[in-house]
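Structure below; questions to follow.
All protein chains of the complex are present and in place, except for one that has been dropped.
After this line comes subunit A, so read on.
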Amino acid sequence: MDVKVSFKDFRNDVPPNWCPGCGDFAVLAAMQRAFANLGLRPEQVAVVSGIGCSGRISGYIHTYGFHGTHGRALALAQGLKIANRDLVVVAAGGDGDGYAIGLNHTIHAIRRNMDITYLVMDNQIYGLTKGQTSPRSAMGFQTKSTPKGSIEAPLSPLMMALAAGGTFVAQGFSSDVNQLVSIIEAGIKHRGFAFINVFSPCVTFNKVNTYDWFRERVVPVETIEGYDPHDRKLAMQKLMETDGMLTGIIYQDPDSVAYEDRIPGFRKEPLVRQPLKPSREDFEALVAEFV
């Protein structure tokens, strides 16, 4: 009989090298609690992460973990999911990883809709390289690379995700761990690609977008009367009205069909457990096509 899992089962003995107060601690804790709440065992989960402060997260959690190349966590995660559809695959990284160098993959992963959960720890700055602008930095934001203030428009990731055909679009905030846990749980249960942006403040390099700054501005969807997370148009409208500060499950397509279920001939049995060498009969039939 299975012993009940606890979030402690997902802890390991590596102290994160994040700064004290970093928003990423809350994301890590929320992932561990969500996995436990769903009754998952560590070996059933693979966390695939990118490069940057947040990318280190795969090393701080007791599951299978792959810390890959900058911006390519989603490509690794999708390959892994194709190999073993029974695994719970969670990709994670920062806003530089997902919205700058890896934006291409983010948009196409959303379009593809594989059954993967993607967490972006969004701190509007480059932390590990010590404070340069990010695609999420506000116009006028001063950093080492924009000493006179950013002159580029910030990306709106949630609207982008909706425009790309996202079937699960959500946003959390590191200071509301309970909300984040429930978002991650729903994301993992969602049959398709769950896109979750998390406001995860950088306490060292971003003195503007602080915890207090977010607290004053976030708008949980629960506080909007009559909000319907199955209404894509409403989701887009409210995101525009709040300048992207909505939190919670902003949109979910209840009829979402995961990519794996759309592939012709793709079996329920994971690819990794299927035989390698074709039978002689099958091989001969393939070769006969070339005579």
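The rule is short, and it goes like this: contacts are C-beta pairs under 8 Å (C-beta built on N, C-alpha and C of every residue); 3 or more make two chains touch, one makes a residue touch a chain; residues count from 1.
Here, contacts and distances are computed from a predicted model.
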{"item": "Record-based protein name (UniProt) of the chain missing from this complex, from \"M67 family metallopeptidase\", \"Dihydroorotate dehydrogenase B (NAD(+)), electron transfer subunit\", \"ABC transporter permease\" or \"2-oxoacid:acceptor oxidoreductase subunit alpha\"", "value": "\"2-oxoacid:acceptor oxidoreductase subunit alpha\""}
{"item": "Where the missing chain touches subunit A, by residue", "value": "9, 12-14, 41-44, 46, 48, 56, 58-59, 62-69, 72, 75-84, 86-87, 104-105, 107-108, 112, 263-267, 269, 271-272, 274-278, 280, 282-284, 286-287, 290-291"}
